[in-house]
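For chain A:
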Amino acid sequence: MIALHNYLILSAVIFSIGVIGVLIRRNLIVVLMSIELMLNAVNLTFIAFSRYLGSTDGQVIVFFVMAVAAAEAVIGLAIIISVYRHRQSLDPQEMQLLKW
Partner candidate 1 sequence: MDTASFIFYLLATLLVIASLLVVFLRNVVHCAMALVTALLLIAVMFVTLHAPMLCVLQVMVYAGAIMVLFLFVIMFLNPGALEQQRGLWWGFGTLLAMMLAGVLVPLVATSDLPADPVAATELFGSPEMLAKSLFSDYVLPFEIASVLLLVAIIGAVVLAKREN
Partner candidate 2 sequence: MQALLDQMIQEGAFAGVPKEVVYTIAMVLTAVVVLSAFVAPLAGVTSWLERRVWARMQSRVGPNRVGPQGILQWLADGIKNIMKEDIIPTAADQKLFPLAPYVVFMGFLCAFVVIPFGESLIVADLNIGILYLLSVTSLVVVGILMAGWASNNKWSLLGGMRSAAQIVSYEIPAGLSVLTVVFLAGTLSMQGIIKAQGWRPWDWFMFHNPFTFCAFFLFFTAALAEGNRTPFDIPEAESELVAGYVTEYSGMRFLFFFFAEWGNLYVIGAVVTTLFMGGWQVPPVTDNPVLLGILQFLTFFLKAYFWVFVAMWIRATLPRVRVDQLMGLCWKYMVPLSFICLLGTIGFMFMDTNSRRIFGAITLGFAIATIINFFRRVGFQFRSAKPEAYWKPHI
């Protein structure tokens, strides 16, 4: 039988992979996708806890995480579009000016 540990370890590994993406990628869209991956790793933890503790609260929180993730993706992509219009680039390292 699968213990709760397995799910938590899997989720920690996926979260770390998402962190790699945020740290090393030079494309804002992929950075945002890595953040989505991290959110999903956390969702998996919540669902696993909800199953192993027999409580619905974990599932409800995942529901809210999804709503927040949708809002986050929409705003993030809108910011990316307006940044691209100003700079013609998606490289986060080129965004060094505070005023633009």
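A quick word on the picks: all candidates are chains of the complex that A comes from, given by their letters.
Definition applied: a residue touches a chain if its C-beta (ideal position, glycine included) is under 8 Å from a C-beta of that chain, and two chains touch if they have at least 3 such contacts; residues count from 1.
This structure is a prediction, so every number in the text was calculated from the model and none was measured.
Pick the candidate touching chain A in this complex: 1 or 2?
Selected candidate, touching chain A: 1.
With touch defined as at the start, can you tell me which chain A residues reach candidate 1 in the complex?
1-10, 12-21, 23-27, 29-30, 32-34, 36-37, 40, 43-44, 47-48, 50-54, 56-57, 59-60, 62-64, 66-75, 77-82, 84-85, 90-91
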